[in-house]
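Take a look at the structure set out below.
In this view, the complex is presented without one of its protein chains, the others remaining in place.
Right after this comes subunit A.
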Amino acid sequence: MSFIKNYLERQICERRQFLLLSAYGLGGMAVSSALKTKTARAAVQNPKIAWSYRDRTNPYWNSIVAGGDAFVRSLGRPSDSLINLINEGSSEKSLADIKSLLSRYGSQVALAADPNDMPNCRPVVEAVCSAGAYISTIWNKTDDLHPWDFGDNYVSHMTWSDVGPSEQTARVLFDAMGGKGGVVHLGGIASNNPAIERLQGLKNALKSYPNIELLAVQAADWDTQKANQVMSGFLTRYGDAVKGVHCASDTMAYGVIEALRAEAIEGMPIVSYDGNPQAVGLVAQGKLLATVFTNPYWGGGITAALAYYAATGVFKPSSEPKEHREFYGPATLVTTKDASEFKSKYIDSNPEYDWKSLWSFTSGPIKYKS
């Protein structure tokens, strides 16, 4: 158990150091604002790199942070020099942690962040910009907030559009069902944007398959155990009429597979979303027909890289076109045909990415609903 001891010691030291430095920074801020000397700011030489995200209990955020680590190592820094700000799903904590970081290091920060919810993005970005630091965000941003309104400091925003890829998984599912029969959908938390988009993708695909009937849509809150229970309920309600299952996430698909295993039902077509390692393995085995890989590892690394290279002056964000400031991340459909190859390339080991090739895997500018 020495790894636990080492880990705890490191975390305690880091936290202590962070608190002390924050206090020191706050003092420094007070003094400097009192003296109020305005100097022209040059590109930062060696900024601190930080990632602000929700938690480490799920594989998605683990991959994001692993990507961030890989980028930091590519600069020749030790992996633990990446500052982790974990917000535990609280927007208040997200903003407070970022402000503490800024009060210590001022403009010497390159921050990658998921602001936890959409309204929190603006205060986070404003705090970073007024400190003269640099930030790149992912996922949560309101439609009226744009990086180009903040000069160079709000470097970029990346999100993922799930409607198209979800429609593709639905088509794979319907084809496997022979174009006819009943399908059920297990969705995420009903108010979450990805849950809404993934259901919309299914509905779009249904238009081309008149003999497929959507029997029921039920939220299972991204939760394996709840999905297991919901699938059992569907089996009672519809019995043999269920010919296929469309899941809005891999975690829920695991629950569905186990509910079917309990009933000794084999070969039911199931598709899911997220491309978690376990799910890609299940696609390779044929237990899932398809999932969508959003490459969180690359996303975690490149978001930190964008903030870092903007801070160090390698590129000037305001000179870049708008599609380099707001863009969709990659989404790759993984099916039974290519799963094994895909697994060895992306899952079993992470490929060596060129972190200076900043937009190589993006999928076009963000389109807003007018």
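To be clear about the criterion, contacts are C-beta pairs under 8 Å (C-beta built on N, C-alpha and C of every residue); 3 or more make two chains touch, one makes a residue touch a chain; residues count from 1.
Everything below uses one rule, namely that contacts and distances are computed from a predicted model.
Peer 1: Determine which name in "Autoinducer 2 import system permease protein LsrD", "Fe-S cluster assembly protein SufU", "Anti-sigma factor antagonist" or "Porin" the UniProt entry assigns to the undisplayed chain of the complex.
Peer 2: Listed in its UniProt record, the absent chain's protein name reads "Autoinducer 2 import system permease protein LsrD".
Peer 1: Write down which of A:254, A:273, A:293 or A:328 is the residue touching the left-out chain.
Peer 2: Considering the complete complex, A:254 is the one touching the chain left out.
Peer 1: Looking beyond the chains shown, say which of A:76, A:210 or A:239 touches the absent one.
Peer 2: Of the listed residues, the one touching the omitted chain is A:239.
Peer 1: Using the definition of touch stated at the top, determine which of A:108, A:204 or A:218 touches the missing chain.
Peer 2: A:218
Peer 1: Just the residue numbers, please: which parts of subunit A touch the chain that's not shown?
Peer 2: 4, 7-8, 55-59, 61-62, 190, 216, 218-219, 223-226, 228-230, 232-237, 239, 254-255, 258, 261-264, 278
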